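Shown below is the structure under consideration.
Note that one protein chain is taken out, while the other chains of the complex remain in position.
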Amino acid sequence: MRKLFLPLTIVTAALFAYAPIAIANAPYESTMLLIQKIFYFHVPAWIAMYSALFVCGIASAIYLFKGRVEADRVAVAAGEIAVLFGLIGLVTGPLWGRKAWGVWWQWDARLTTALLLELILIAYLMVRKYGGPGSEKLAAGVALFGMVDSVFVYKSVDWWRTVHPKTSVVTSLGETAPAMMPAFALCAVAFVLLMTLLLMLRVKLAQQQATLNDMYLADEE
Amino acid sequence: MIVDFDRVELADVSRHFGRRRAVTRVSLAATRGDILGLLGPNGAGKSTLIGLLATLVAATSGSIRYGDRTAAAAGPDIRRGIGLLAHELHLYPELTARQNLDFFARLYGLDARAAVPAALESAGLADRADDDVSAFSRGMRQRLALERSLMHQPRLVLLDEPFTGLDDRAVTLVTDRLRRIAAAGAIVIVATHDLDLADGLVTRMAVVRDGRLIADEPSGAGLRNRYRTLVTGGGGAARA
Amino acid sequence: MIRRAVIAFATFVLLAGPAAALQPPAGQAPAGQEGFVQIDELPKDQQLPAAPLLIAAYAFVWVALMAYLWSIWNRLGTVEAEMRSLEQRKRQRDGS
Partner (left out) sequence: MVFLRTALLVLRKDVAIEVRSREILYTTLFFAVSCVLIFSFAFVREGAPPQEAAADVAAGILWIAVAFSGTLALGRTFERERYGETLKALLLAPAPRPAIYVGKLLGMVLLMTVAELVLVPMVALLFQAALFARPLLVSALLFAGTVGFAAVGTLFAAMLIRARTRDVMLPILLYPITIPVIIAGVRGTSALLTVPPDEAMATMWLGVLTSFDVVFVTLALWTFEPLMTE
C-alpha cells in the first residue's frame, strides 16, 4: 500500500493543481454563469461520498461474515471519509442554492438524499463511539443496512420530490454542455483519488490504533 | 440429527474487547463425568468462558470443539447438547413457573406434558407451579432456573454462580443434583468465586485470574490453600 | 499489500461509475416549474453576487480537507506518542 501511496499522491496533487485552470477555462454555463463553477467540486464530492459509503458497507459485510478485522478498519475509515465528503457537499450545495434558488435550503431531491445519508453515516460513527465494548459489530450492521438503504432513500426522496414538482431541482446540472465534461471528469477523478488517499491514511491510523491495543494487551502478559 | 459429544475442549482461546482482555489463551478440556470448577475472583473471565462455551460469545482467536466439531460446523443442533444457567436466570418474571418451563420445553422440542411436571417436581415447586415467577424468592427462582436449564438433558451443563441466593439445604440439593447428572454422563462446568461450596463438589478445578488459566488440576485435600496461594499470595509465581 | 490496494482502487473506480450515473440525468429538467423565478429574470441589482459564494465554497472544501488531514495527523501523533511511552515504561520495568 505504501508503494502506491506516493505515486497516487503525486497524481492527485497534479490533478488538483491543474483543476482550477481547467475549471477556469471551461465555458460559462448560460444561466448560472460564475456560480455554476461550484459544480466542479460539489458533484465530485458526492461521487466521493457515495464511493466511500459503498466501501464502508461492503467492508462491514466482510467484517461481519468473515470476521476480518482489517475489513473493519477499512469500514471505519470509509465511514469517516464519507461523512467528510458529505459535509463538503452539504455546505457547497446551499452556497450554490443561495445564488440559484435565492434561499439557502431547498428540499431538492439530491440535497435531501445527501442529508439523510449523512445522518445514517453519523449514526454509524456514533454507534462506534458510544456503543460500548463490541460496538464494531453493531456498527457493521448499521453500515450494511445504511448502504442498502441508500438506494431506497435515493429513490423514495426522488419520487417524493418529483412526482409533484412545484419548484425546480437543480436545472443547471442538466445543461452541462459537452465542453464542460473534460474539466468535470478531471475534478471527479481528482476527488475519487483524494478519497482513496485519505482512506489509506485513515486505515493507517486505524492500524496504528490496533497495534497500540495489541501492545497494551501484550504488556499485560 | 443428534449431535452428541464426549468431550469439550478449548484450544488456545482468547477473547478481547478492544484493549481489554477478557480471556487470554486458555486451553482447557473436560470429559463426561467431570465436574469442572472454574474458580477465580470476580471479573477474572469466568463468565466470558461460560459464554464462549455456550456459543453466545465468539472467540477472538483459538477454537472450541465439542467432540470433534466446532459449534459453527455442527450447526444449531449442537445447542441441544448445551444447558446454561447464567447469573441472570433466563426466566420471564411475568409468566408462571409452569408457563416458563412449558415454553422452554417446546423450544427444545420436548414433550412438555412429561418434562414440565418432572422439572417442577425436581425444583420442589410443584405446589407453586401456577404462581408468577416474579412472586418467587431468589432461591426458588434459582431452583427453577436450574431445572429449566437441565430439562433437555444436555450433555454439557454450564453453570455461572449457581449457588447465589441459596440456603444451605438448597445448596445440598443442587450439589446432589449436579453429582447425579455428572454420574449419568454429563460434562458439568461450574463457575464460582465461592470456594467453600465448590470444595467437595468439583472433581477438577481450573483457576482463572485476569483472563488467564493459572492452574488446572484434580481437586483434593488442600484445594483451599492451593487456591489461596494462587489467587492472593502467589501473584508473582503465577505470572512466571 | 499492493494487490489489496489495486483491488481497492479498482473497486473505487467501479463504484464511481454508478455513483456518477446516480447524479441527475442531463437535459431532463422536470416539467412544470411554476412558482420558480429563473435567476436571469431577476433585475440585475437584485441578483446576488456569485463570486463570494463561490470563493466561500472553495475555501470550505480546502478548510474541511485540511482540518481532516490535521485530525488524522494529530491522532496518529497521539497514538505514536502513546506507543513510545508504553515501550519506554516496558523497558524501564524490564531494566529494573
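Going in written order, the chains are labelled A, B and C, and every chain counts its residues from 1.
One rule holds in what follows: a residue touches a chain if its C-beta (ideal position, glycine included) is under 8 Å from a C-beta of that chain, and two chains touch if they have at least 3 such contacts.
If you're wondering where the values come from, they're calculated on a predicted model, not measured in any experiment.
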Contacts of the hidden chain among displayed chains: A, B
Sole contact to the chain not displayed, among B:43, B:93 or B:200: B:93
Option from B:76, B:185 or B:200 whose C-beta touches the chain left out: B:76
Hidden partner chain, residues of chain A it touches: 64-65, 116, 119-120, 123, 126-127, 130-132, 134-135, 137-138, 141-142, 144-146, 148-149, 152-153, 155-157, 159-160, 163
Contacts of chain B with the absent chain, listed as residue ranges: 51, 54-58, 76-80, 82, 84, 86, 88-95, 99, 103-104, 106-109
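Assume only the chains that are shown with their structure count from here on.
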Contact graph of the chains (line, ring, star, complete, other): line
Chain whose averaged C-alpha position falls nearest the assembly-wide average: A
Chain A-chain B separation of Cα centroids, rounded to whole Å: 49
Mean-CA-position distance for chain C and chain B (Å): 52
Where chain C touches two or more other chains at once, by residue number: none
Sequence positions of chain B contacting 2 or more other chains: none
Complex interface listing, chain B residues touching chain A: 16-21, 24, 58, 210
Of all residues in chain A, those that touch chain C in their complex: 1-4, 31-35, 37-38, 41-43, 45-47, 50-51, 54-55, 58, 74, 81, 84, 87-88, 91-92, 95-96, 98-102, 109-110, 154, 162, 165-171, 173-176, 188, 192, 194-196, 198-202, 204-205, 208-209, 211-212, 215-216, 219
Of chain A, residues touching chain B in the complex: 67, 133-134, 213, 216-217, 220-221
